[in-house]
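I have placed the structure first, in the form of structure tokens, so that the comments after it can refer back to it.
Just one protein chain is left out here, and the rest sit where they should.
Let's turn to chain A:
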Amino acid sequence: MNQANRTIGAGGAEAVIGRQTAVRASWRRIGWRRALRLCLRAANVLALLALVLVFAMPFFWMLSTSLKTLPETMIFPPEWIPSRPVWENFSTAWNTGPFLKYFVNSVVVAVGILILQMLTIVPAAYAFARYRFAGAKLLFSIVMVTLMIPAQLIFLPVYLELSALKLLNTHLGLILPFASSAFGIFLLRQAFMQVPEELLEAARLDQASEWKIIVRLMVPLAKPVLVTFTLFSFIAHWNDYFWPLVMTTNETARTLPLGIAKIREVEGVATWNVLMAGNLILVAPILVVFFFSQRHIIRAFVYNGVK
């Protein structure tokens, strides 16, 4: 631009014409670039949609199958949206076992675990964050060791232990091993340590009891961490298949994932429509919750990785 202005300043019509052609040429160049950029953007969006398809298609296929008759599930090319949806598949799936019981068991176990975890991790995290006491290091190393051991590794001895305690096939037997959480204590301790000492001093000057400090001051300040942990814990235990599978031998305390997996044995391998209907009963609540609190949930899980 400067260059062009100076040429005009020097005078001469040729320079002006030269400038105009230059502008036109650069416009053409920019037009080219714009078209190319638009194409690239469109290709990028298409590729992104294809990526979404890889992850959404299986879920859509589950829904589609759950609304078909058995012969319809075997027709290819498939009818993506069944013209006459078969809603009975859901009641068939629900009636393959005591599903109301499974559902109640799932809620009792997941909520029971969460409540006990809250009751045990909040005071423990507070003590580890705020008190100096003899043996604190040793006790905290127990927490860290527990954090390191996946429950999946020690199910055999825990099974024998619960069997000796007569807790197999009970809700308590499914809840108790997870009644506290090393991960929760670890997260919450970090949050409690970040609360400025002056706030606590002020509360103590007001004669607030330690109990009151925890409930009225610390817990509200650590709310994001508690929300994170709640989502994390509830989803993990709602989905859990391994632990209830190992710790139950009859229907008394069995949870939803076990009931769904059993449809296959009850109905035989081939009834995929009923199986997918049952599957949807298990998946739908989580997907709905995910849809509405996506950001919270993603943070809850990714937080685990990148603190």
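One rule holds in what follows: a contact is a pair of C-beta atoms (placed from the backbone, for glycine too) under 8 Å apart; a residue touches a chain by one contact, two chains touch by 3 or more; residues count from 1.
As a working rule, contacts and distances are computed from a predicted model.
Set against the options "NADH-quinone oxidoreductase subunit J", "ABC transporter permease", "Probable glycine dehydrogenase (decarboxylating) subunit 1" or "C-type cytochrome biogenesis protein CcsB", the UniProt name belonging to the omitted chain is "ABC transporter permease".
If you put the hidden chain back, the residue from A:I121, A:L168, A:L226 or A:A253 that touches it is A:I121.
Within the full complex, the residue among A:L168, A:A222, A:A253 or A:M276 touching the omitted chain is A:M276. Across the interface with the omitted chain, chain A contributes residues 45, 48, 51-52, 54-56, 58-59, 61-62, 65, 73-74, 76-78, 119-121, 123-124, 126-128, 131, 133, 136, 139, 142-161, 176-177, 179-180, 182, 185, 190, 210, 235, 238-242, 245-246, 257-258, 260-261, 264, 272, 275-276, 279, 282-283, 286-287, 290, 294, 297-298, 301-302, 305-307.
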